[in-house]
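Structure below; questions to follow.
We show some of the complex, not the whole, and keep each chain where it was.
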Amino acid sequence: MAVIKKFKAVKISQNHLLGIQDLSFSEISHILDEAKTFIKLNRSSSKKTDVLRGKTQINLFFEPSTRTQSSFELAGKRLGADVMSMNIVNSAIKKGETLIDTAMTLNAMHPDVIVVRHQDSGAPNLLSQKVNCSVINAGDGRREHPTQALLDALTIINRKGKVEGLKIAICGDILHSRVARSNIYLMNMLGAEINVVAPKTLLPHSVERLGVNVFTDMKRGLDNCDIIMMLRLQNERMQGSFLPSAREYYEYFGLTPDKMVMAKKNALIMHPGPMNRGVEIDTNLADDINKSVIREQVELGVAVRMACLKIYCKKT
Amino acid sequence: MAVIKKFKAVKISQNHLLGIQDLSFSEISHILDEAKTFIKLNRSSSKKTDVLRGKTQINLFFEPSTRTQSSFELAGKRLGADVMSMNIVNSAIKKGETLIDTAMTLNAMHPDVIVVRHQDSGAPNLLSQKVNCSVINAGDGRREHPTQALLDALTIINRKGKVEGLKIAICGDILHSRVARSNIYLMNMLGAEINVVAPKTLLPHSVERLGVNVFTDMKRGLDNCDIIMMLRLQNERMQGSFLPSAREYYEYFGLTPDKMVMAKKNALIMHPGPMNRGVEIDTNLADDINKSVIREQVELGVAVRMACLKIYCKKT
């Protein structure tokens, strides 16, 4: 964590964690430093603290999620908070209530933090203007998924010592991916060089303006990279006009050993999960313990979320 | 709370909270007094007590619910209980098990309190005869929703000092509303004068026998009122023979500024939620912080449920 330690951790300026774009370098450093202490706790025999005892955390998920919601739920419980998880796919919204009414209702119950995932970009921002507690964005539409990028950074730093100077390829469905967007902002800020690799139909308009090199040929995009971040290809894309077929996608944009050789010898493979084995990634590469840090991402994800919950809860 | 403080809080005579009709004036006073202490706790930095540590609370919801279930879940957790929430819409009932078998099964696990919502009127009463623990009714069919009425009373007392002598209009779908029924019982007992306002098709037969004035003209029904309780209009009513259209309903029975002027200048607007904005209530009135106490109802709802859980759990 050398590159980051140069900066003294300062107080967090915002009440909410809505996106990487709102964070300063020192704030990121503060979150990652805090997260490191929780890695150890999570690996120990007793994984419990009372840091958030008496605090109320509400997980408000408008999209189904296994890993992110689990990660936040365990994070909150291990910090001693009272955690309530709500899946609003089949609840009050059915009765015609708006996002804001749902949020305002929950806000009136005095939570200290609301962790929200929503299919619409900007929903957590809107919500943060209406409530008294902290809001942590757990993924909004195609916009941001800040804790995912933070856990990715922590994983890289844990393995490579730093992000600065690394060459990172982000590959796959850049267009629809909030993970890609948050990672582009964060890795840029931390001093990496970023390649994005995708078929043209899955590249956002003017993506180069985000400060990335753009490739539609995967071998060239992976050339000499330190980190390969694969993105999940949503099944629904494969039936539309975005892609000819899953098989052809795998042929050209799936991470396979023959493409992997283009990257540095000690390059690491990352994936936010859940994976489509045999679609965007070769199943053996995904499980290769010398190259893949996919499980470590999940592990450090709990630590990053504990850090965010602790830091942002304390602000209220 | 002047009117209520005249009566000395006595012990609760029942093991269960099934309906307002079963409560005495002094029992209501006892619940509301207890709830007041929890308002403060919920507004403080640390919202946790150990009052119910070692106790088991089961939330058994046969109808989907966001706010009532959340309110009971947070209430139990803040009291230190072990809380388990069960939504039986898609569970054992599918396998053909009866309500009673489900309840008896849960009862055998030694809960201290079961909070139950069920689509059938009287289901919580039936359940209470079969189990050893306390049962709290969180809404049964068209019959009662006692904690909603109690939180409404607490909200009114918090704002107006008392319920006695106030003129309260309950407006909307009286026929299908357990909220209306519980409030009519409670506000009558606390000495209010009650107007019910609804189209004829949404009025129960012989509703005047409950001790209310009946109006089918909303302006006349709101005349000189202190409190306007709007009820939720369920969408399914609008397709049936009950109502011509949502638009026409809004015209005649929606709470709008032009009808609101009939009430007292300092009249308060209440709604149990979730709201249909633009159907039963004008969206600006719903959000008018000088008139609407809808958020406060939700806030005090947690306090009222903490009081009920504490009082009824202790009985077992």
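Just so it is clear, A and B label the chains in written order, and each chain counts residues from 1 on its own.
Methods note: a residue touches a chain if its C-beta (ideal position, glycine included) is under 8 Å from a C-beta of that chain, and two chains touch if they have at least 3 such contacts.
Bear in mind the structure is a predicted one, so any value in this text is a computation, not a measurement.
K.L.:
Counting all identical protein chains, and not just the 2 shown, how many does the complete complex contain?
P.N.:
Spelled out: 2 chains shown, and the full complex contains 3 copies.
Here is the rule we use: only the chains that are shown with their structure count from here on.
K.L.:
To the nearest 5 degrees, please report the angle of the rotation taking chain A's Cα atoms onto chain B.
P.N.:
That rotation is 120 degrees, given to the nearest 5.
K.L.:
Please work out the Cα centroid separation of chain A and chain B, and write it as a whole number of Å.
P.N.:
Once rounded, the distance between the two centres reads 40 Å.
K.L.:
Okay, in this complex, where on chain A does chain B touch?
P.N.:
Residues 53-56, 58, 82, 84, 86, 88, 90-92, 94-98, 101-102, 104-110.
K.L.:
Can you name the residues of chain B that touch chain A in the complex?
P.N.:
Against chain A, chain B makes touches at 42-43, 45-48, 64-67, 70-71, 73-74, 77-78, 232, 234-235, 273-277, 295-296, 298-299, 301-302.
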